[in-house]
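The structure is given below, and queries will be raised subsequently.
For this depiction, one protein chain was excluded, whereas all remaining protein chains were kept in their positions.
Chain nomenclature is as follows: A and B, assigned in order of appearance, with residue numbering initiated at 1 for each chain independently.
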Amino acid sequence: MRTISRLSRFNIASLALGLAFLYLPILILVIYSFNASRLVTVWGGWSLRWYHEFFADRAMIEASWMSLRVAVASATIATLLGTLAAVALSRGERFRGRTLFSGMLYAPLVMPEVITGLSLLLLFVALNAERGFWTVTIAHTTLTMCFVAVVVQSRLGSLDRSLEEAAMDLGCAPVRAFLSVTLPLIAPAIVAGWMLAFTLSLDDLVIASFTTGPGSATLPIRIYSEVRLGVKPEINAICTLVIALIAVVIIIASVASKLSSSQGESAAPL
Amino acid sequence: MTDESPRTGAAANAAGDAHPAAGEPLLRIEGVAKTFGTFRAVDGVSLDVKAGEFFALLGPSGCGKTTLLRMLAGFEAPDEGRILLGGRDIAQALPHERPINMMFQNYALFPHLSVRDNIAFGLKRSGMARAEIAPRVAEMVALVKLEGLEKRKPDQLSGGQRQRVALARALARRPQLLLLDEPLAALDKKLRESTQRELMELQRRLGMTFIIVTHDQEEAMTMASRIGVMKSGKLAQVAPPRELYEAPRSRWIAEFVGDINLFDAESKLRDGHRLVIGTRDAGTLVVAEPRQPFGDSRFSVAIRPEKVKLSRRGPVSEAGHGTAINVLDGVIADICYLGGTTTYKVKLDTGGTVQASVANSARLDVDAYSLNQQIVAWFTPDDCVVLPS
Partner (left out) sequence: MSARRIFARPARFAAIAPYVWMVLFFLVPFGFVLKISLSQTAIAQPPYEPVFDLTAGWTAIRAAFAALSIDNFRLLASDDIYVFAYLRSLTVAVTATALLLLIGYPIAYGMARLPKRWQAVAMVLVIVPFWTSFLIRIYAWINILQHDGLLNQILLALHLVSQPVVWLSTDTAMYIGIVYSYLPFMILPLYATLAKMEPALEEAASDLGAPPGAVFWLVTFPLSLPGVGAGVLLCFIPIVGEFVIPDLLAGSNSLMIGQTLWLEFFTNKDWPVASAAAIALLVMLLLPLLFYERLQRRQLEEQ
């Protein structure tokens, strides 16, 4: 077979090393979260000790709850706004302020988080807004809706425009055509966008640090302050739980999108 | 966009209120033009299509035929001119307000819906009662012979099956006019031929009006009752297939539709009902006087290859032909065997070449001509056409 012969030994080696590099650290972290011993040097046998300790840690639990609420709320708002933005950019043709609009949507994708965080904080201070759940949610929505917009826009762009024309030809007004044909077809991308927004929000340390108030730390903020003091097995356990949560979200979403559509072409998770 | 009456296309479909008065064409296109940027895609097209016609728009790619079709469907609005359907100007109506349906080139089947739901899509939009939809869908499925596949999704169908679903979906609303955009382009040759026959049969049985866009002249000739040939945004000729082939109006059309031998004329003399024309490449040719008189502009004599006969010695006398026969001496310069026919290229002693297409009517032809053989090519004046250059 030609495709196999194209694959040189160098190709295989770089792939294997690359994947090992990507996965080994996480694997080690997960394994050590089950280590009974406090010392990383010693394997003390399998144990759920650090998970018990995590669930006994009120501050950690509160931070986790805060993070989850922020992630769900901001991902949902961001998915709504990001999808609308993607529709406007990919179906709106030329309109006034389009360049500014797309610039504002693409810049936060790479903008250093310290800048985004600082600028939002200064806004909230100027507005005299009480900092906490809502300020972090707004900040995360601002960042993650841009990612949603890109994911959905790339799906909309690859969609055959004649499908929408066919719907109109068969009696749909434009908005109806969008709802009954386009929306079901981009649904996997919208789901992927939500998941991306959810994990980005759950992940964010810098922007949350700027925009949250005293007494409402998110999980990454708590983890960060613990990690600065050194490695603690309890952190391994929390990290493993977060990884498991994200894995479950990804699995559910990909199964759902497989079930909802057999159109062969599924949206990539990025 | 003008303010259309809020009537939906569906209502127009169901009520059938746009039937033309007797003698009126179903569709009248008047001076329609469309410009994209600086490119004039459609340039003042006027055309009438009668109810029940199978009309083909034929032309090379970029000639404006698809743009014209999309204006009929409502995806583009003309910059100038009117489109009257049953006497009503629909030029600015939105696609869903027109009692016209279209079969898309790539079929545009909704990948998330089953065959049944694809066919029912337009019916649901038209507000048809649920109880009526199911039998109509079943009727359409039977019409295109897709029984048993109703629950499949488009990606579980073969190319030919998809084409049928697209057809059923477009026909389900019983449109006054069905538009087909290169409907057979995605099928292989054998399937294309059988589908052509099925489409023709279907159109005749339903008595519907079809407008098909194609770049394939054989397809247009086979299926259509009339053909409109388009070139650079204009209609070059509108005629039934036979007239288009035998009496093309211009040199360009003659060359676009089928093969043809062309000889530039240098002089002409009237001789009763005939013209005696001097050509540089083929000597003097006698042709029948054209029905439409033409001025003194430059012109050519055209003859289709299958009307050129070959023999070793000279014209074989055939009943019914006149005495004046064009006889050209030459040598076989090239032989192209095509199965049913063989095309010979004859290098004429007068300098030009003429192509002759000869039917291979016998399996073993001991008399087949060979390369460099001396030959006589001949044809009658009535088989020639005079075309302005």
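One rule holds in what follows: a contact is a pair of C-beta atoms (placed from the backbone, for glycine too) under 8 Å apart; a residue touches a chain by one contact, two chains touch by 3 or more.
What you see is a predicted model; the values in this text were computed from it and never measured.
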item: Footprint left on chain A by the chain that the document does not show; value: 1-4, 6-8, 10-12, 14-15, 18-19, 21-23, 25-26, 28-29, 32, 39-41, 80-82, 84-85, 87-93, 95, 97, 101-116, 118-120, 122-123, 125-126, 138-139, 141-142, 145, 149-150, 153-154, 157-158, 161, 164-165, 168, 174-175, 177-178, 195, 199, 202-206, 209-210, 220, 223-224, 227-228, 231, 235-236, 239, 242-243, 246, 250, 268-270
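Note that in this section only the chains that are shown with their structure count from here on.
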item: Chain centre separation (chain A, chain B; CA means) in Å; value: 55
item: Touch list for chain A against partner chain B, complex; value: 160, 162-163, 165-174, 176-177, 180-181, 184-185, 261-264
item: Residues on chain B engaged by chain A in the complex (per definition of touch); value: 8-10, 73-75, 94-96, 100-102, 104-106, 108-112, 121-122, 125-126, 153, 155, 169-170, 173
